[in-house]
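One chain of protein is taken out of this complex; the other chains stay put.
By written order: A and B. Residues from 1 in each chain.
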Amino acid sequence: MQRATLDLWVGLFVMAGIAAVLFLALKVGNLGGYDSSETYLVKAAFDNIGGLKPRAPVKSAGVVVGRVAEIGFDPKTYEATVTLSVSARYPFPKDSSASIMTSGLLGEQYIALEAGGDEKMLVDGDALKITQGAVVLENLIGQFLYNKSESETPAAGE
Amino acid sequence: MSDNLIEIRDLSFAYGPRQVLKDINLNARRGQVIAIMGNSGCGKTTLLRLIGGALRPTSGSLLVDGTEMGQLDQAGLYRLRRRMGMLFQFGALFTDMSVFDNVAFQLREHTDLPEAMIRDLVFMKLNAVGLRGAHDLMPSELSGGMARRVALARSIALDPMLILYDEPFAGLDPISLGVTGNLIRRMTDTLGMTSIVVTHDVQESLKMVDYVYFVSEGVIVAQGAPAEIKDSPLPYVHQFVHGEENGPVPFHYPAPDYALDLGLAA
Partner (left out) sequence: MIDTLLATLRRIGGRTVDRVWRMGVAARFFLLVLLHSGPSFRRFHLIVREIFTAGVLSLIIILVSGLFVGMVLGLQGYETLQTYGAEESLGVLVSLSLVRELGPVVAALLFASRAGSAITAEIGLMKATEQIAAMEMMAVDPIARVVAPRFWGAVISMPLLAALFSAMGVVGGYLVGVVLIGVDEGSFWSQMQAAVDFQEDILNGVIKSVVFGIAITIIALFEGYDAPPTAEGVSRATTRTVVTSSLAILGLDFVLTAFMFRGV
């Protein structure tokens, strides 16, 4: 095969390969959606993080505004410390609250950020005061059974 | 400067415990065609590879153009090899390149000549072997004789001072035999180089060589000009030259008694 035709085919092949990688990165993966531009870090303490993982989304009103950067444990308060990386495009008031939600019934867990009413905004390194830990299924079932037995006991009693 | 291009003194080569060559003494002058003959497995191909530098002698001296082959490093060996050519038994042409590209290979690898000049040189070399018209063919489209001629053209691409031929006559038809023999002689004379031909074709080689060395079991048993060899009284040489069935090289492979094998003896 002539050199020129060979080079043409190889060039096409390499371009197709790179196009495939781009397709995977942008259309299949999340590279296009989330821009890793300026972010600020905010800490939050939870009594139970459930199944929350690093890089889980941080959503507000259902829109992804950041990612979970780090999950740690505070040996003094025996609580979980989660570091959130929020996009600098979305400033939140200082009294915002964070709760751990589940997408769907059995889905992935994420952090829902609800804006407060404070005029001052969170800055890098601040901590969220109001947090709601994950709903643990076993506790829910235990609570349900307890409530059920409570409502039945007066009837069974005298 | 000695008139001998190749001087071999008391050369010995062992492959592990096996002694392949012992006390070889050989001279080759510039412009000569030397034949090394012997039956299969006598060590003649090993000798060729030693001269080409593919193997290192175990002991003795091997001088090619005044350079001791055994003491060369890789770079020195490659430098010397650029002045040597080798013709392999079946040509060993590069199968993924055309005839033209095969002959042009060394020119493109070792020189900075422009393509126009390379084209002229390749055509000249191919013309010398009579295959200028076949320059576009691929090696798979060539006959055995043609392939070997192209290989010859390839080996003279850089006008070497020495060419080594490994069984150049093996498996050729009578016409190709004559052509090859003539080419070897003509190349050596026109280009003023030296040719070492390893062969067991007696007819063709005795027609055109200047001197013959006979090797048997790793030792040189006879040497001389073609006429001397043809009339040699030595039994091994005689058996070889005349193609006799029995002589120093026996017909029967070593075996126990015939009667014993047939179950007849007591």
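Assume contacts are C-beta pairs under 8 Å (C-beta built on N, C-alpha and C of every residue); 3 or more make two chains touch, one makes a residue touch a chain.
Worth saying up front: this structure is predicted, and the values here are computed from it rather than measured.
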Query = Which of these, B:11, B:50, B:86 or B:237, touches the one chain of the complex that we don't see?
reply = B:86
Message = Counting contacts across the full complex, list the positions on chain A that touch the omitted chain.
response = 1, 3, 6-7, 9-10, 12-14, 16-18, 20-21, 23-25, 27-31, 33, 53-55, 57
Ask   = In the full complex, which residues of chain B touch the absent chain?
value = 52, 54, 77-79, 81-82, 84-86, 88-90, 92-95, 105-106, 109-110
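As a working rule, only the chains that are shown with their structure count from here on.
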Query = Between chain A and chain B, what is the gap in Å from one C-alpha centre to the other?
reply = 77
